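Missing here: one protein chain of the complex. Every other protein chain is in place.
When the chains are written out, they are named A, B and C in that same order, and each has its own residue count from 1.
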Amino acid sequence: MTQMTFQEAVVAAIVEEMDRDPTVFNMGQDIGPIYMGAMHSAKGLSEKYGADRIIDTPISETAMTGAGIGAAICGMRPIVQIMFAEFLGMTITPLACEASAMWYKSDGQISVPLVIRVLCGAGPHRGHAEDYIGIVSSVPGIKVVMPSCPADAKGLMTAAIRDNNPVIFFEHMGIYHGPRQEVPGEAVAIPLGKADVKREGADVTIVATGMMVQRAQRAADKLAAEGTSVEIIDPRTIVPLDIETVLASVRKTRRLVVVTESWRTGDPLSDMVSRVAEELGAEGPLPIARVALQDTARPFALPLTRASMPDLKDIIDAVHKVTKVQK
Amino acid sequence: MTQMTFQEAVVAAIVEEMDRDPTVFNMGQDIGPIYMGAMHSAKGLSEKYGADRIIDTPISETAMTGAGIGAAICGMRPIVQIMFAEFLGMTITPLACEASAMWYKSDGQISVPLVIRVLCGAGPHRGHAEDYIGIVSSVPGIKVVMPSCPADAKGLMTAAIRDNNPVIFFEHMGIYHGPRQEVPGEAVAIPLGKADVKREGADVTIVATGMMVQRAQRAADKLAAEGTSVEIIDPRTIVPLDIETVLASVRKTRRLVVVTESWRTGDPLSDMVSRVAEELGAEGPLPIARVALQDTARPFALPLTRASMPDLKDIIDAVHKVTKVQK
Amino acid sequence: MKPDENLKVALYQNLVKARELEEQMTKLAGFHAGVGEEAVVVGAFFGLKDGEYCAPHYRGALTAAHMRGADLHRLIASVMGKATSYTRGRVRGDICLPFQFRTLGMFSGVLGNPMNIATGMALASKQRGDGTAVVTSFGEGTSNIGGFHEALNLAACLSLPIVYVCQNNGYAMSTRSDYSIKTGSVADRAVGYGIPGIEVDGNDVIAVFEAVQTALERARAGQGPTLIDARTYRLSGHYTGDNNHYQPSEEREAWIARDPVARLRADLAASGIMDEARMDEIRSAAHAEVAAAIAAAQADPEADLSALGPDDLYCPDDAERASA
Partner (left out) sequence: MKPDENLKVALYQNLVKARELEEQMTKLAGFHAGVGEEAVVVGAFFGLKDGEYCAPHYRGALTAAHMRGADLHRLIASVMGKATSYTRGRVRGDICLPFQFRTLGMFSGVLGNPMNIATGMALASKQRGDGTAVVTSFGEGTSNIGGFHEALNLAACLSLPIVYVCQNNGYAMSTRSDYSIKTGSVADRAVGYGIPGIEVDGNDVIAVFEAVQTALERARAGQGPTLIDARTYRLSGHYTGDNNHYQPSEEREAWIARDPVARLRADLAASGIMDEARMDEIRSAAHAEVAAAIAAAQADPEADLSALGPDDLYCPDDAERASA
């Protein structure tokens, strides 16, 4: 075990995979030795691997994505850094229309081992917070990963690079250079599609993603003091979603609160809520509440930004709402 | 009243608005007098209005969309025809990142009265069926309309052109040149954001969109013979969704079946299901079932295409599943 | 590389088979034939080495895949979505090709994607450093899409081993190329990327072949991409249902007079490489081969529901890799 920030953990996973697999390479804007990626997201890579494997590109997200797909289907394992998730719209035509469909439509002739890295979320940058996760999560065949802590970031990046499908890897700027935490010193892949129970509890299930996992933890601490026992599930992989772990928890608690930094409109966790309701709603009362980003474009001024996002109070209120209902 | 096909109804609405408002114009590939749009979607327009108001463009969906936005914010009311919904990915950066946010972020200085027309759905073309409705429905600020019959197509197109926001208008190819039906002879706008109860019933609510409304009707006929009374709601506007009409129905029936030609992954109606579960799930058992497109890329061969889509049996099975649960 | 006699014979064989394919397939509903454009397809994809990848334009795609080794009967079955299709009917075989022949098609109906993906195929060549290069082709209408610009610029900056061949047939559906491209020249666009932009007579298969081979040699030698603007003409409709009434008849006549097959025939006859009788024989054989392949495909069973999925949405893990 060793101590790393989220950013360090992601880079460490990339280094491990690049060391053992010569087909892994990186492509992105300003990821070279001068800039080392936005928010130092590629720090140290260029010094270690040089311009042949850490390739700077012109501003051309569509070509970068298309080129990543092309290299992937010819035996390479590219990591394409699209600086911010806000730019995912420019990647969606090659990703959704081609990459997502290649394995299925080619009847297993073509696999696309491609990782797309993106920064997202409210953080020190005063912009680029949009994750547009709904856009990339609305077409089958693309995997979508959003870690909430350094250890998960490392293990999930390892798995993403080894995965034979296009994976979009979200790196939240609000926790990027946060406190160092324990992470395994060697490469240990965390399987994609496996949720993690971050906290066990009996009374209510909170499903939270990204930076919201921490907030849910804080809310759970407060709620514990009130005598409410909260179970927290971090899906970690948004697509495909580990619905079984969620169902098992809600079967136990029969109360669900969902906390995301996405808009309700198009939040991929809507489908999860729907599945829970389909599976368990017929059996009896099933109180559900959601806490999400305000359904407008993200406002800029700090007080507005904050007010538009789920905060501790919103989460606690939502839990109160569902616990009010007696089992 | 007069009789029109879906395609004729859409064009009739455009003609009415172009006649009364000189700021309305059309832009698209091959919409001119020679080709008159894919599937004759612009039939007669060019003869009537000429190349100044029916503008042929090069293949450049991003520029067409951006140009539509730019013209809209400078006082025009453009209708941009993006031939097939499959190409919506190329429109999403200008639409999602700019157009959707302009009214809110400018604090009411900029409105974007833009209509994007797209063909979608399994139909006579052996391709281009994807609607990618999840992509365009996952960002607040864009309205999304999908009519299911000629009368709605006409009234909703009228409303879309008059609306001061970006509206994406889906035209389903499977019902495009279907039988002529009654439509109002003059311009009557059907308000965006108002669902239509296509059939009243007491036992189960089916929410269906696009071509699936017809299938739901056929299923309801069969179910009526079995003694099951089905209420069918067509949201017509997918975003913003008329949740009140849906809730009122499910309050009555306490059983919900959703039928769409979208993938579950990213289906915007997931959010509707979630809202129903949030609002009504705590009150007691609430059986819900969904019938959707198979969660893979759309397969090509006709038997596969058919099997991957919701059919009559799927709908009836889903209704049986929810009616099995006693109230 | 100057084509020798054998090569010219081979080009003729491919060209007439391409013509037969386009002419016979255009009778099927919804097919996007490229009658008149065969010299671009044959010239562009004839000389690739076995280990090299390519990504042909959708119009003419079957010819390209067949030249790379795909079976004609199965290619046509794939167009029809038969059980014998290369993907058991999962993808439309008119525009999507079997990748086992290192030939990429379109997995969607969205133009422009293959250029970007082909650029990445060339990036893989560069990363491997094995001296292979990629050829991709596309319509002149497609060169108006942003992806064209980004792909060519990226390839130029990274000096990728790729040849971009514009199958410039004068029309994009009903849109004339002199409407959508003001200068009429796609080659001109190379200027903005600092790469060679070469115009070639797209109805002269030998000229296309030579231009592509020269560009491939540059590419394989690490000297970067080339854009080739091959001027040709679509004699068939945009697809089977389109009667191309929008093509002025004098324009059509002029292009018919420059027919690529007739042209090569005249060249071969004049230079004494083959006599008319031998060329007729080759043509008849091609006719019969294509007709037989279509008939066989038509007789094949429809796609089977066992091909439906969706259990194989994702490519499974590579066991060693995942556990390493």
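The rule we apply is simple: a contact is a pair of C-beta atoms (placed from the backbone, for glycine too) under 8 Å apart; a residue touches a chain by one contact, two chains touch by 3 or more.
Source: prediction; values computed, not measured.
**Student:** So there's a chain missing from this view; which of the remaining chains does it actually touch?
**Tutor:** A, B, C
**Student:** Using the document's definition of touch, tell me which of B:86, B:163 or B:231 contacts the absent chain.
**Tutor:** B:163
**Student:** One chain isn't shown here. Among B:68, B:89 or B:299, which residue touches it?
**Tutor:** Here the residue in touch with the unshown chain is B:68.
**Student:** Hey, which of B:89, B:141 or B:299 is the one touching the hidden chain?
**Tutor:** B:141
**Student:** Which subunit C residues would touch the chain omitted from the figure, given the whole complex?
**Tutor:** So the residues of subunit C touching the missing chain come out as 144-150, 153, 156-157, 179-183, 188-195.
**Student:** Need a quick check: the contact residues on subunit A for the chain that isn't drawn.
**Tutor:** These residues of subunit A touch the chain that is not shown: 29-30, 32, 34-35, 56-63, 84, 86-87, 89-90, 125-128, 130, 294-297, 299-304, 307-308.
**Student:** Can you name the residues of subunit B that touch the chain not displayed here?
**Tutor:** Considering the whole complex, subunit B reaches the absent chain at 20, 23, 25, 27, 52-53, 55, 57-58, 60, 62-76, 78, 93-94, 97-98, 101-112, 140-141, 143, 159, 162-165, 187, 189, 240.
The working rule: only the chains that are shown with their structure count from here on.
**Student:** Using C-alpha centroids, which chain lies at the maximum separation from subunit A?
**Tutor:** The most distant chain relative to subunit A turns out to be C.
**Student:** So using the touch definition from the top, which pair is joined by more C-beta contacts, B-C or A-C?
**Tutor:** If we tally the C-beta pairs in contact for B-C and A-C, the bigger total goes to A-C.
**Student:** Provide the C-alpha centroid distance between subunit A and subunit B, rounded to the nearest whole angstrom.
**Tutor:** Comparing mean C-alpha positions, subunit B is 30 Å from subunit A.
**Student:** Between subunit B and subunit C, what is the separation of their C-alpha centroids in Å?
**Tutor:** One centre to the other, that is 36 Å.
**Student:** So the centre of each chain is just the mean of its C-alpha atoms; given that, what is the distance between subunit A and subunit C in Å?
**Tutor:** Spacing between the chain centres: roughly 40 Å.
**Student:** If I count partner chains per residue in subunit C, which residues reach a count of at least 2?
**Tutor:** Residue numbers touching two or more other chains: 88, 90-91, 107-108, 110, 112, 146, 307, 309-310, 313.
**Student:** Counting only residues that touch at least two other chains, what does the list for subunit A look like?
**Tutor:** 93, 97, 101, 104-105, 140-141
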